[in-house]
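Subset of chains shown; positions unchanged.
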Amino acid sequence: MLDQARGVYIVAQTPFQENGAIDLESVDSLTDFYFSHGANGLTVLGVAGEANKLTPAESLAVASRFIARARNKPVVVGVSNSSVAQMAELTGQVMDAGAAGVMIAPPGGLRTEQEVLSYFEAVFDRIGNVPTVLQDFPFSTGTWMSVPVIGQLIERHPQIQAVKEEDLPSITKITKLRALPGRRVAILTGNNAMFLPLEMGRGIDGPMAGFSHPEMLSQVYALYTAGRVDEAHAVFDRYLPLLSYENQSQWGVAVRKEIMKRRGAIKHAGMRRPGPKLDATDHAEIDLLLERLKRTLAEAG
Amino acid sequence: MLDQARGVYIVAQTPFQENGAIDLESVDSLTDFYFSHGANGLTVLGVAGEANKLTPAESLAVASRFIARARNKPVVVGVSNSSVAQMAELTGQVMDAGAAGVMIAPPGGLRTEQEVLSYFEAVFDRIGNVPTVLQDFPFSTGTWMSVPVIGQLIERHPQIQAVKEEDLPSITKITKLRALPGRRVAILTGNNAMFLPLEMGRGIDGPMAGFSHPEMLSQVYALYTAGRVDEAHAVFDRYLPLLSYENQSQWGVAVRKEIMKRRGAIKHAGMRRPGPKLDATDHAEIDLLLERLKRTLAEAG
């Protein structure tokens, strides 16, 4: 179950062909890439997965392909939608297809704790008993949830088995979430893992984040859980310049896809329109950062 | 074509059964109600039509039923969606079903004119040559479009044949829109028609608005276009207390549905969850306002 989730959940990109159609073959190669670089599970159809650019049929096709290729490794599917009815429909379909659970962030415009609570009451009435990751990403959604409200949601809805925490600062909020009384849920963190080793120190169960070099996430996780804190930081710091470069919202996703393509994980780097495109200067910066990373890793042995 | 649109386009409610399922029979009675009270056309699946609570299949079912029942009277279908792909899919389906055109508002988060222009380029590339009402409703969408940007959109995209103007103040913006050089588009106004006779004076082609008493909209429109300005104002003013009461966002929609039910236009008044519910105090206020309206109309003869 998701409340036992530990380790590295990679937030997956959605690969497109040059004409903008879904590239299902790249879903396979991408899945293999993630698992061969240490992923314990995947989260698909998130914000960085361009979920909000797909049709419902495409969403189901992409999620199903990831699930099939993951061969019983857990796949969490983002189903957030301004329409609860549409969310419920996709939830039923992906659970039937074998998803480990769904991830739900509140829509924008919920302005008081009561509105947040009412919203999730409507959601869980509708989707029923489905393992759920509650996503706390206020800078993207525009809806803020305090720690006490998250605590109330956990208490009311046994479906919530994990929280993806990506408010800022995440670190202080993790400490407060971990101190909540009652049922234990997994806490996984996002924000592109920009604070991963510190978040490990605050008590998370692992990252739920995207990065072109997922081996960093798995190494940091493994070292930290083995008590080798300083080495975990050292590995993290080597990748930080590139990680930070990818941490530039949707433009950063374009960068990540370009690097994933260079690494052979997907066939085409393009994002579906409307979305950013990289130019020659951007490519030169990526060259520079990758070259510097290569040297740094070589020096570290 | 929509650029010839004149008269009263009623923004239609979506009727639900008590269990939250779509009530297609009430779509029929509601359509009849609107046309028997002077509507020239309908706009369905708008914000007040709870469009964002439906599944794609439900959206298509509701729109198709309105279109069928309207018997060749024009029906505009709201297709705004954070996913352009999903918007395009629904657009194709409702145009096949006989819609007169679609209505599109930009999603939230477009922060510069360039972003607005890029967004609609992606939209029209995808949906093709479909008659479109551009909806300018910034307080709902969170995206602001200046008059020059709207002018550029009209110039670039011949698909835009009408503008639904509901920025505030609408009146001054209408004057500026009407003064735009170039191709003429229809200007229809929303904001629940709160400024209808003044907007007529500013040069609109009619209201595109919802109200439990659509006969007011059609009377005001008819009187004003016949040059009987003072009488148009007089009719409008009689209904204004109730109109203003219904002009309270989603809560006002709940009121409107209650009154529509009392008038026999739909079978159930409830909104789909999550949404507001009326209590006894609210009902008593509605009683009072309807009673006062009745007397006012009786006194006016």
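In order of appearance the chains are A and B, and numbering begins at 1 in each one.
In this section, a residue touches a chain if its C-beta (ideal position, glycine included) is under 8 Å from a C-beta of that chain, and two chains touch if they have at least 3 such contacts.
This one's a predicted model, so the numbers in the text were calculated from it and none came from an experiment.
Asks: Copy number of the whole complex, given 2 identical chains are placed, is what?
Replies: Copies in the complete complex: 4.
Following the convention adopted for this analysis, only the chains that are shown with their structure count from here on.
Asks: Averaged over CA atoms, how far is the centre of subunit A from the centre of subunit B? Could you give it in whole Å?
Replies: 38
Asks: Looking at the complex, which residues from subunit A come into contact with subunit B?
Replies: Against subunit B, subunit A makes touches at 52-56, 58, 82-86, 89, 108, 118-119, 121-122, 125, 272-274.
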